[in-house]
Structure formats: C-alpha cells, structure tokens
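A single protein chain has been omitted; all remaining protein chains appear in their positions.
On to chain A.
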Amino acid sequence: MLQEESDLSLIIAQIVQKLKGSNLYAQLERQAWASLQRPEIKLESLKEDIKEFFKISGWEKKLQNAVYSELSVFPLPSHPAAPPEHLKEPLVYMRKAQGSWEKRILKSLNSMCTELSIPLARKRPVGEQKELLNKWNEMGTDEPDLSLFRPVYAPKDFLEVLINLRNPNYENGDSLSFRTHLGLIQVPLKVKDIPELKEFFVELGLTTGQLGIDDSTQVPPELFENEHVRIGQKVLAEQDSAAAQQYIRQGSPTALRAELWALILNISSQPEDILYYEQLKTNVIQHDLLVDSLIYKDVKLTASNDDYYFVFEDYLYQVLLCFSRDTSVLGHFAYSSASPPKSYIRGKLGLEEYAVFYPPNGVIPFHGFSMYVAPLCFLYHEPSKLYQIFREMYVRFFFRLHSISSHPSLFYHLREIGAQPLRISFKWMVRAFSGYLATDQLLLLWDRILGYNSLEILAVLAAAVFAFRAVNLMEVTSLAAAEAVLADLSTLKVMPLLQIFLFATVT
C-alpha cells in the first residue's frame, strides 16, 4: 500500500511538472487573474471560489482532458534505482538490439551522404528560400532528381532484425523443438491469449453495436446508428476526452470523426499552435536537410501512386518537412526504446556545446513513412491542425511500429500464427494497414486504436485475416502464391472480421 501511495504521488508530481510548461497552464493563470474581477470571487474563500469558477466555465474539463492525455502516454513509475535507459526498455538484450539497429541506419545515412557528396544539412541561399516560399502549396509539382536516393530501410529489413533477435539467456536447445520451427520470432514475451483479448476488446462483442457492421445499408438506422450519432454529438458538446475515448470503441460517425480524434488526442488549435507551425515552416524554408530528399522520394513512391491518397501529395510535404524540424518530438524518446541520432557542428567534433540532433526531431523516415500521414488528410484540411494531429498520433502510437521493444504491442502476437505468414503481414503492421485497406475501413480501424489506446488491434486484425483466408492458404504451395492470396486487402471489411475472430470462432 505504501508503495502504491508513493507511486501515485510521484505520478501526480510528474504530471504537474509537465503541465506547468504548457499553454494550458498559462491560460489557466490568465483566467484566474481575470476572474478576480468577478463579484462571486471572495477574498476569504479565494481558492474554492476560483475552483468553482473553473468548474462552471469549462476550464476544469480542459484540465481534466490534459491530465487524461498525459496519463495515456505516461510510462509506469519506475524504481528509483533504475537508470533512464531501463525506463526506455527494461530488457538489456533488446536495448542492445535496438542500439545496433540504429547504428545500421546511421551508417546507411552517412554512406549515402558521402557517396552523393550531399551535406546532411545546408542553409538555403536567399533566392532559393524565396522560390520555396512561393511554391509552398504545390511542392508536388516539383520533379527533383531523386534517382540516386534510396530509402534508408524498409519494413522487411526491420523484420530481419526482429527474426534474429535472441535472448542470450534463452534455452534454444540442441534439439530444435516444434515451437522453433513454427515461429519466426524467438522471443518469449507474454502476449494476450484469446480469452484475455475478448475481455480487453469487450466493446467489439457480438451484442454491442458497431460502426462498420451495424450501419450497413441493410440495417435500419433506428436500431443503432441514429442513437450512436446522437451520443457522439453529446460527447462533443461535453468536450470530455475520456468519454470520447470510450465512445469511439464502437466506431465514429464520419461527420464527427475529425472532432472526436482531436478531442481524444487533446488537440485544440490555439493561436500559439498555428504560430508554432509557421515557425516550423520558416525552418523548412531556411535549411535544406538530406532527410527532405528521403521524404520526397517516399511520398513519390508510395502516396503519389495510391489511388486514394495521391490528391494529398502537397499536404504530405507540408506536414512531413515540418515534422522533421520539430524538436518537441524529441520528448517521446524518454519512453521509446529508440534514441535520436546525434551529430556535431562542422569543425566542432566532440564538443558538447555544438552537439545537435539530426534530424531536429530525431526521427529518420523509412520507406512507407508518409503513409502514416496520408489517411489523416481525409479528416483535416487545415495544415497546422493536420500537423498537430499527425504529430500526436506519432508520439503516442506510430513510433512503436518501427522500434524494437518489449512493450506489449504487436509483433509478438504473430508468434501464435507462425513463421511464413509473418513475412507477409509484417508490412501491414508497420504501416498500421495504411495503404492496404480501403480508407473508410482504415479509419474505422484507427478509431479503435484511439479508443483502446493500444496498437494490439493491428495484430489481432492480421491474425484475423489469416484465419479468414485460411482455406485459400491451405491450398498454396509457395510463398509467392501465399502472397497472392493475401496481397489484396482492399475489399476487406475490418469490423466483421475482428468480431468473428474474437467472438465467434471456436478456439
């Protein structure tokens, strides 16, 4: 009990410390000062009266949402003796594996730099800055020569690293057991089994209404859809993050989705946020980074070729180029197993005052990275809001999809399916199914990621796809044929598949 109480006070202290640096804190302070003019605030009961005022005016709700948002990403309180790297990743061999994976990426980027004789970063001459500013809204029309650039890595490279992940203390045995033949991933992490998944995803059950199932044309809207929309509007009126998160587990109506996601992620476009985005845009104009070319190449290779997303090409540049310059993203490395790449100002090698992170946000984009942003373009059209939403989605969820950690997320679920299917499904998982599912289905899936604050639904969907196409898969005899069976997910209906897999299959 003592331990729990001290943990709780530690969490509270840390959240308070974090919120003190936020816009909300400054706003609350201003509101408190302004409220002193009001007649109902009396000197003798100052504290209680101001608290009451906050409650009535809706500011308490905003604070609640902010605290709830912090709790969603907050790592568990750690033991005082534990070093910071333990908080990022408790298992030593995984830390080492992530470290060597990162080193590989750095080497690849460095060799690209030296081979092409292009600097990592370059200040743009004034003429070029003016030109870029004029072209800001149509960067997609640019056709730079990107043939020499290659993506730093692709999901399959990451999969190879995961397959070769070995716990040095794990008994491999002289006699290869049945298990080692089946599973590609050789790491004994605890994963939820079907009964535990049923409990975790209880709102997806057969007796609960779902958008994606119970809003189809054959079902009369009075049965579920109308009421669900009405509740959604009420949740938005109340501006309650926690309620929105609970509500969205059953799916979000299309008209309400943009606002609901913003509420759950605690994003509200304040003037400060728009100013911040404009500052990032200025940074893009002033400095040219090598990773910009990687971003261009990625967008041209993936999103521009996609039937659904090619219209958003310009938006993608506007978001991703700014994302690379955003130092606030560095904050997520405290709870991620990854670390940002470091460099020094030219001529000042080894001097700590001249050490910087590269890129400024510490995230090196890989092949397919732009697909994290593309679906969001359907929901948000204002660049700074689109940017904020994407940034929050990245630091809460997407960063886990390309780093090695023991966090109970995704890859290890697929141990249950087995070896070869993992090679196929892995690329779906790393992209959170973006670009593989139809957009409306993808958005229904991402509704649940937000609702359950977890990426586990991705692994469950991957397993469900295999179970669904099991009959076809049984007949194939080669990996290529298996890939053909599984290649096209664009006709898949996500929610019925998940429901059947979790609740209607005989296990």
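Note that contacts are C-beta pairs under 8 Å (C-beta built on N, C-alpha and C of every residue); 3 or more make two chains touch, one makes a residue touch a chain; residues count from 1.
Criterion: contacts and distances are computed from a predicted model.
Participant: Between "2-oxoisovalerate dehydrogenase subunit alpha", "Nicolin-1", "Diamine acetyltransferase 1" or "Cytosolic iron-sulfur assembly component 2B", which matches the UniProt record of the unshown chain?
Facilitator: UniProt lists the chain that is not shown as "Nicolin-1".
Participant: Looking at the full complex, which residue from A:103, A:130 or A:234 touches the chain that isn't shown here?
Facilitator: Final answer for the missing-chain contact: A:103.
Participant: Among A:358, A:433, A:452 or A:466, which one touches the chain that has been omitted from the display?
Facilitator: A:358
Participant: I'm checking contacts with the chain that's been left out. Which of A:14, A:31, A:167 or A:254 qualifies?
Facilitator: Within the whole complex, the residue contacting the unshown chain is A:167.
Participant: Consider the whole complex, including the chain that is not shown, and state which of A:11, A:41 or A:189 touches that chain.
Facilitator: Residue touching the chain left out of view: A:189.
Participant: In the complete assembly, which of A:56, A:81, A:126 or A:480 touches the absent chain?
Facilitator: Of all options in A:56, A:81, A:126 or A:480, contact with the hidden chain holds for A:81.
Participant: For the chain left out of this view, which of A:62, A:228 or A:325 touches it?
Facilitator: Counting the whole complex, the residue in contact with the absent chain is A:325.
Participant: Identify the residues of chain A touching the omitted chain, counting contacts across the whole complex.
Facilitator: 2-3, 17, 20-21, 25-26, 29, 43-44, 46-47, 78-82, 86, 90-92, 103, 106-107, 109-110, 113-114, 119-123, 167-171, 187-190, 276, 279, 283, 287, 325-328, 331, 341-346, 349, 353-354, 356-358, 360, 406
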